[in-house]
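Omission of a single protein chain aside, the complex is shown with its protein chains in their original locations.
Per-chain residue numbering starts at 1, and chain names A and B are given in the order in which the chains are listed.
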Amino acid sequence: MGLITQPEGAGMTTFDPQTQEGWVTTRLDFLVNWGRANSLWPMPFGTACCAIEFMASAASKFDLARFGMERMGFSPRQADVLICAGRVPFKLAPVLRRIWQQMPQPKWAISMGACASTGGMFDTYAVVQGIDTIIPIDVYVPGCPPRPEALIHGIMMLQKKIMHEQMSSKTLRNEMQPDPRSQLYIPADRIDELSEPFGNSVHQTRSAP
Amino acid sequence: MTAPFTIYQPEGEQPATPKQVPHRGGAANPSAAAIAAKFPGAVVRSHVMWGETTCVVERAKLHDIVQWLRDDAAQCYEYLSDVTAVEYRDLAQPIEVVWHLRSIKHRRFIRLKVELAKTAALEVPSIVDLYTGADWLERECFDMFGIKFAGHPDLRRILLWEQFQEGHPLRKDFPLRGRLSRSQQLTNALSANPEARYSMEELSIADAFEELPLDMRARLKGDSRTGE
Partner (left out) sequence: MATKRTIEVELSTTGLDREGRPQRVPLMADGGGTAVAYEAPPALEPDLGGEHMLINIGPQHPATHGVLRLVLELDGETVVRCIPHIGYLHCGFEKIGEYRQYNQIIPWTDREDYLNCIGNNIAFSLGAERLFGIEITPRCTVLRVIAMELSRIASHLVWMGTTGIDIGAYTPFLWSFQERENIYNLLEGWFGARLTTSGSRVGGMAADIPEKWLEGLQGFIRTFPKTLDECDRMLTKNGIWVGRTIGLGVMSPEEAMNYGLSGPMIRASGVAYDVRRDFPYLDYETYDFDVPVGNQGDVYDRYLVRMEEMRQSIRILEQAVKRLPDGPVNVDDPRLILPPKHKATSEMESMIHHFKNVMEGPRPPIGETYVAVEAPKGEKGYYFVSDGTSKPARWRIRPPSFVNLSAIPRMVEGHLLSDVIAINASIDIVMGEIDR
């Protein structure tokens, strides 16, 4: 997790989570995760229509405060979860990346809506086809725009995900750059092939007639 | 500054919603004939389509015509609705630059057009000195079509970013998904440093310019925008 460190030579350093479940660690995990999951400070990165539905979620009827999200952090430095609501054009891509880098660990990201998740209906020269090409995403909320119930469901999914995090996981917060030698690496031209549109009517890619 | 304004009211009869508008023909806006009378030879042709009068005018006379339309008491086209351009799918047809003018006082609407052959430079006179609102509209037109507006004080891209290399997106030869591949587009976009992107104008404002190092000043004067 990176945040909780132990002094050298402490008794628990010999503990091996693979073979043995330590009572103290799991209880501590539970406590920390419970605290984190129920006091998420969202940072709404609202760009377009989804931001209006986000505002509706935060307003009186749906009331995000019920989920511990009372405080909207409009500064990335005081926020836990980035909610990217709306389409992200290429001009905004470096801004989004920078905001993500400014958020302190631990941090999570929700991609709200079809445009943020995949580019949605904007398959054009100007729009990023899914913000997971820029920042890591934990929960994708479908919809155009998602209803407030859908967003709340996404937030509850994120809370569940947080509840299952383990402090002993060394790689949880590592932000990795893919190594070209590894099997996980996908070359750029392959990504282009994959991100070509599929299943669309040929008429939709023709300008006339 | 705190004195109340006089209310500016349109004159004449309350108009009604147009019904059964014919495709071609119908009552023309009297201003079209007035332009032809005032500027002989400047109007290439004019027609009425769907109840809207269009005047295709000579490029050289456009600025004078718009100025006269705005200032003449009988015309009073004080309101510029829109500046845009049209390129047809038939690439042999000229590009058209379109101005939509309104007279709020007389409740009239007129469309002016200038045709630009693609063989020559795409350049039309700017009307920013007449309508300040034309500033951004002309910049957008330049950004999207690459049409130069001669006399515009600050003609640079407005919607796309300065380093956008792929051209002018609303031209018909521009593909819907851009010229570069998706990963190349993303790489280009992410390599832009968002906080260094101050334009020449912003950097030179106030005293900041005088305090810059000499080499930076020289570079800025050389019209290369910094940090980009």
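Operating definition for what follows: contacts are C-beta pairs under 8 Å (C-beta built on N, C-alpha and C of every residue); 3 or more make two chains touch, one makes a residue touch a chain.
Since the structure is predicted, the reported quantities are computational estimates derived from the model, not experimental observations.
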item	value
Sole contact to the chain not displayed, among B:32, B:80, B:122 or B:186	B:80
Residues belonging to chain A that touch the chain removed from view	45-49, 51-53, 55-56, 59-61, 72, 74, 76, 86-87, 89, 91-92, 95, 99, 121-122, 124-127, 144-145, 147, 201, 203-209
Absent chain, residues of chain B that touch it	1-2, 4-10, 14-17, 19-21, 23, 49-50, 52, 54, 78-82, 84, 86-90, 98, 100, 102, 104, 107, 109, 111, 131-137, 140, 144, 157-161, 169-170, 174, 176, 195, 198-199, 201-202, 205-208
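The definition used in the following text is that only the chains that are shown with their structure count from here on.
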item	value
Chain centre separation (chain A, chain B; CA means) in Å	41
Residue ranges of chain B in contact with chain A within the complex	89, 160-161, 166, 169, 172, 174-179, 181-195
Complex interface listing, chain A residues touching chain B	90-91, 93-95, 97-98, 123-126, 128-129, 133-134, 188-189, 191-192, 195, 205, 207-208
